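After the structure tokens below, expect a handful of questions from me.
Only a single protein chain was left out; the remaining protein chains are all shown in position.
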Amino acid sequence: MVGETAHPTAMTQRLYALTFRLPLILWYGAFFVGPLLFTVAMSFFLVKNYRMVEAFETVNWARMFSRGFFWDAYWRTLGLAGMAAGLASLLAFPAAWALAFRATDTQRRWAISLLIIPFFTSYLVRVFSWYVILAEQGVVNAIIGTVGIGPITMLNTMIGTTVGYLTLVLPLVVILQTLALSSIDRDLIQAAGNLGCPPRRLLWRVILPTAKTGLIIAALIAFILCFGDFVSPYYLGGSKPPTLPILIIDTTKSGQQWPRAAVVAIVMIVTLLAIAFAAVTAAYAKRGKT
Amino acid sequence: MTKFQKSSGLIAPSRRDLLRYGTAGALAAPFVGRAWAQTTEINMLAWYGHGEPGIVGAFEEANNVKFVPKYYAGGDNMLALIAQSPPGTYDVILSDAEFVQQLNAAGYIEPLDAADYPFDDMLYPDFAKFPGHWKDGTLYSMMVRFGHLGVSYNTTAISAEDAMSYKCFWNDGVKGKVGHFDWHLPSLGMISLYNGNGAGLWDLDDGKWDAVQETTMSLRPQVGGYFDYGGTFNSLKNGEMLAMCGIGDWITGVLEKDGATVASVIPEEGGIQWTESYCIGKGSAKADLVKTFIQYMLSPEGQVKSAQMAAYPGNCITKAGLAMLNEVDPAEAKRTHQVTGDPMNPITLIETGRIHYRDIPVQQTLEDWNDFWSEYKNA
Partner (left out) sequence: MQGWLLGLWLAAVFVFVFSPIVFSIVFSFNSDRFPTIPLGEFTLQWYETIWADPDVWDAAGRSLFCSAVTAVIATTLGFATAYTDYRFGFRLKGAYLALALLPPTIPLIILALAMLAWFSRLGISGQLWSVIFAHSVLTSPFAMAIIRLRLEQMDPALEAAAWNLGASEWRAMGTVVLPFCRPAIIAAACLTAAVSFDEFTIAWFVSGLEKTIPVHILEIVQGNIDPQVNAIGSLVFITSMVLVAMAQIFSMLRGRM
């Protein structure tokens, strides 16, 4: 492959390769792997007089695992994030369908550009905006009030939390689903239609299996984002009841209990990795069926 | 191949230069601000609002300093923030009085010279000898303001009569509409008062502590949310919450001035006093400036500023400050009952034993209380 005239020595070649390979290893080692490993170590530390003391005790693990509220928060967070990911996927699907199969290329490109905009507005500001919109004297209740409904309490309830989660993930899920659906060969759909395949069968037998990978990945990303978000459950859900990210913040705030926060963090990471692994396996399983 | 070599030769340099200048500009940006104002920066750790222009603006201008505030909510939070920062980070620390002892024990604060402050002008003897502020005859922290916590409620939802007991938090009319300020100390203290522990509200044996936990849990169905400072404000203002446990006039006072139908009273079972004191951070290189600032906050001018603070009002602790407040802002003095002869005068309330200083639990650790608080929130 390499020409005779400029044949680089093995040494310089190696150096060249390492120059590109090493930065990530060094940088991530110092600022990513280091912090994560330290978090694991920290979960075995003790806290005395508001100061962390290095130790190797399992007391933090025992304590968190024995607390009912930890497990309540764990299952609740899992459930909320799963619900939000599922809901976002369901709400996004018809929209993605419209963009992928009904819209012109120009329309689709515009729609996707527009859907990218939310990522560049502060999530905090959007949540604060919802806070005002959903309030008892807010925009929504003012609108439904004109037809004699309400007022409905939305803040400090699951509704508030869910709206916040959807604000975070819905645009992304629509984009990813649209990309997944757009990549389906339209001839395939055409052919199935010509062969007399009814629309519902077409959806279940052709489109969903083909777009499966993209759809699952979109839901997974939504799940990961919601699972780790503290803003919506706190500011729109009234922290009632709290989720794991809120538990982490509470734990670090009070009494410098970083080791216990580290326990929560590690449990979250392990959970996420397990779910991500399962989802990716499912996403890529039996792909060649169609 | 040639094509893009050409393009790279022609366009790249200018674009690369542009990027370089852009980066340089961005690099310089943070320093530009400082270049034209050679001011000393004072790092402040405080509850929300203490570093805002309304409070420190005049002092900054007069002394050519600039406060850089970091805000916390709750003493545990404050200790955590100090512990995470390198020593000497904070020059001035506004602490809740009950945490001064812990600050001192952890070696986070410098001793003060008592002669620097107007101890002969205090409105109440305790203020000169506030618990925990002195150690072995040395002053470590200077009290600057205080306020009282009781029942805070929406006057359209709870009657003034009902509000005279913490029992009103259990009213049917406020089901799902009782908020908590998200800090265990004031809320659990109030429940302890409601349980009839009176002056022993922080000194709970196992039986009493169990009873407090039980009473607190029985409030859970009424609870609509747990809020930080901003959330407490907003939810009382927009009617999401109709009663709030763990706060007092420091929040409803601001909303009242804004026209909201909210009020705070000290109920029959008694109220809790929050007390804020200034400390000089250990190792601060600007201790002298900080001392001047603390003196300023205790001067009549500073006391009035504190009483009128936009974020949350605090009562005067010096006679001179009280006199000046009555002179320059009689309306605010009247609203906060800081006038002679008012039966709800904060000093009178303390004198008649209706008020208990906020403290940390005596027989349990803060951790126990915090743990229970987590459990309560998750219930």
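Annotations for the structure displayed:
For clarity, chains are labelled A and B in written order, and residue numbers in each chain start from 1.
The definition used in the following text is that contacts are C-beta pairs under 8 Å (C-beta built on N, C-alpha and C of every residue); 3 or more make two chains touch, one makes a residue touch a chain.
Note that the structure is a prediction, hence the values are computed from the model and not measured.
From the options A:A135, A:M154 or A:A211, the residue with contact to the chain not on display is A:A135.
Remark: the omitted chain is touched by one listed residue; of A:F44, A:W61 or A:F230 this is A:F230.
Within the whole complex, the absent chain has one touching residue among B:K177, B:K237, B:K282 or B:K377, and that is B:K237. For chain A, the list of residues touching the undisplayed chain reads 1-3, 5-6, 8, 12-13, 16-17, 19-21, 23-25, 27-28, 30-36, 38-39, 42, 91-92, 94-95, 97-99, 102, 111, 113-130, 132-133, 135, 137-139, 141-142, 166-167, 170-171, 174, 224, 227-230, 235, 245, 248-249, 252, 258, 261-262, 265, 268-269, 272-273, 276. Within the complete assembly, residues 1, 3-5, 7-8, 12, 15, 19, 22-23, 26-27, 29-30, 32-33, 43, 48-49, 52-53, 66, 68, 70-71, 73, 84-86, 89, 228-230, 233-234, 237-238, 258, 310-311 of chain B touch the chain that is not shown.
Please note the rule applied: only the chains that are shown with their structure count from here on.
By the touch criterion given at the top, residues 74, 76-77, 79-80, 83, 102, 105-106, 176, 179, 182, 184, 223-227, 231, 234-235, 238-240, 366-367, 370-371, 374-375, 377-379 of chain B touch chain A in their complex.
Chain contact summary for the complex, chain A toward chain B: residues 49-52, 67-69, 72-73, 131, 135-138, 153, 155-156, 235, 237-242, 247, 250-257.
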